[in-house]
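Showing just some of the chains, left in place.
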Amino acid sequence: MKVVVLVGSRSDLEAAEKVKQRLESLKVPCDVHVASAHRTPEKVDRLVADPEADVFVAMAGLSAALPGAVAARTLKPVVGVPLNRGLGLDSLLSVVQMPPGVPVASVGLDASENAALLAAEILALKHPEVLAALRAYRAKWKEEAPAPAPPAA
Amino acid sequence: MKVVVLVGSRSDLEAAEKVKQRLESLKVPCDVHVASAHRTPEKVDRLVADPEADVFVAMAGLSAALPGAVAARTLKPVVGVPLNRGLGLDSLLSVVQMPPGVPVASVGLDASENAALLAAEILALKHPEVLAALRAYRAKWKEEAPAPAPPAA
Amino acid sequence: MKVVVLVGSRSDLEAAEKVKQRLESLKVPCDVHVASAHRTPEKVDRLVADPEADVFVAMAGLSAALPGAVAARTLKPVVGVPLNRGLGLDSLLSVVQMPPGVPVASVGLDASENAALLAAEILALKHPEVLAALRAYRAKWKEEAPAPAPPAA
Amino acid sequence: MKVVVLVGSRSDLEAAEKVKQRLESLKVPCDVHVASAHRTPEKVDRLVADPEADVFVAMAGLSAALPGAVAARTLKPVVGVPLNRGLGLDSLLSVVQMPPGVPVASVGLDASENAALLAAEILALKHPEVLAALRAYRAKWKEEAPAPAPPAA
């Protein structure tokens, strides 16, 4: 069991680390890689072919092609995270408005926390220890909300 | 194994039926229900508690609260489908911009096809026959794209 | 007579306190609670069932489900206040574009002042002392405008 | 007890009639008037001064000044209904983004149904027969949602 997180450039690694930390707190192993649909498609190919990966998280800003590029290469679930690197709406619409046949599970702008939770929920269907960790997370969450992301701009 | 599709009103049933048809073509059983977070929260409670449901698809227009309402009641994956019943952007932003702790896997506006594919991909992690059906779908899709949805307005 | 203000998370308490202060200056008692439609729906249930509450004010950012969740639980008036926690338009559209049957009285983005005034106007229909306080407020307001909120982003 | 509905031009009367019909079904008397903040401010003055009016509903498109003009003239609650006569966003933002001191209770674009319900809820605080009618409405609504408005454009 593993989640593979891909970001298009090194400057997006901070957002990826938040996904990884939340996943590991939920008992889900997680790898983070810089791999771009445009710059290093072979690396994307290689990462997507990883047989241990169950779910992918792809994070990108501007015209965010990475989530769709991953989704077109695999039949495993792909979570897309639009990052606010321009107008906000640009990456949001690029990630969520996918053409039919290339499903991406979009979360909100800069929503690392929800991306990790969504990936964990998918894995919890098979992995009782992840479900148990999610239950503990949610029990705590019911008492105190996580801090919201700062305003987009 | 089952996907449960929820729509907020009878007028959204046509969009739900498209999800169901695609899922059944992928060997995934699917129930469709009209159940509103606002009008019939107990019915949402009851449907979400269905132990046979593995994935939920929630479809709504305008200020679309249903996907988040389902996601807050379960730790199973929830796919949200914004329906264009107003400005387009209203349901899109309502579905995708969820606060931290309530993950919704948003697909595009009126994107019934991708909602079904995403749900099937999640189930294919455990169900080889669904994976096989997805492979057949994708092989055919590689030759011919599904018809895109009509312009949003 | 009482106004009950609900915010979805502790980080929104500052905006709620502004509502409370303005209401109390208008002779309207006001309680503030953190209660989330997603995290603590039972608490929302309980607060909404308060027989002393006449008007509710619900404040939330991002995909703001709280105002609608309150409005669906009561037949008392609900004022919704979209808070700018992302794109601005996301919470604004989520609060104002409610489906038919779930009326929310939306004020502007981060508009704590107007939310308090609107709640007071509703109560002034029955409570002459609130009407008198509103008249005094408006007389002073006619001479000097309240400071506008800062730019949204 | 009375609700006074104001529309800026004769072409908006159809939307006003929907408000009136819903209100009358809820035992709330309702007058409809064409009165423009720009064309006939004296008529607005006169209508707003009506001592029998308890709540106002003001409906307008484009740069919709009427709801604010009514709200500035009275301390009674004013419900604003943005009508889609241009971009949609123009009237929506004009009605909801009021400056501090001029509270307008905005409902959604073309949302006649919710405007009537909101006005009735305000009156139900004093009028048990309106509350009873709202309860009956909501009981029926819980079984069947009202038809949503058509797409905005």
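Labels A, B, C and D are assigned to the chains in the order they are written; within every chain, residues are numbered from 1.
Convention: a contact is a pair of C-beta atoms (placed from the backbone, for glycine too) under 8 Å apart; a residue touches a chain by one contact, two chains touch by 3 or more.
Since we're looking at a predicted model, the values are computed, not measured.
Q: Could you tell me how many identical protein chains the full complex contains, when just 4 are shown?
A: So the full homo-oligomer, as given in this file, consists of 8 copies.
Here, only the chains that are shown with their structure count from here on.
Q: Would you pick out the chains that touch chain A and also touch chain B?
A: C
Q: Chain A and chain C share one sequence, so how far apart are they rotationally when you fit their Cα atoms? Give it in degrees, rounded to a multiple of 5.
A: 90
Q: Using mean CA coordinates as chain centres, what's the gap between chain B and chain C in Å?
A: For chain B versus chain C, the centre distance works out to 32 Å.
Q: Cα centroid separation between chain A and chain D, in whole Å?
A: A distance of 44 Å separates the two centres.
Q: Centre to centre, by mean C-alpha position, how many angstrom separate chain C and chain D?
A: Chain C and chain D have C-alpha centres separated by 19 Å.
Q: What parts of chain B, by residue number, touch at least two of the other chains?
A: 8-9, 39, 61-63, 86-87, 96-99, 101-102 - these are the residues of chain B that touch more than one other chain.
Q: Touch graph of the chains shown: is it line, ring, star, complete or other?
A: Other.
Q: Taking all chains into account, which pairs touch?
A: According to the stated criterion, the contacting chain pairs are A-B, A-C, B-C, B-D, C-D.
Q: Which residues of chain B touch chain C once you look at their complex with the stated criterion?
A: 8-9, 37-39, 41, 60-63, 65, 68-69, 71-72, 86-87, 89-90, 93-99, 101-102
Q: Where on chain C does chain D make contact in their complex?
A: Interface residues on the chain C side: 54, 75-77, 79, 92, 96-109, 111, 113-115, 117-118, 121-126, 131, 134-135, 138, 141, 145-149.
Q: Tell me, which parts of chain A touch chain C in their complex?
A: Contact set of chain A toward chain C: 88-89, 92, 108-109, 141-142, 144-145, 147-149, 151-153.
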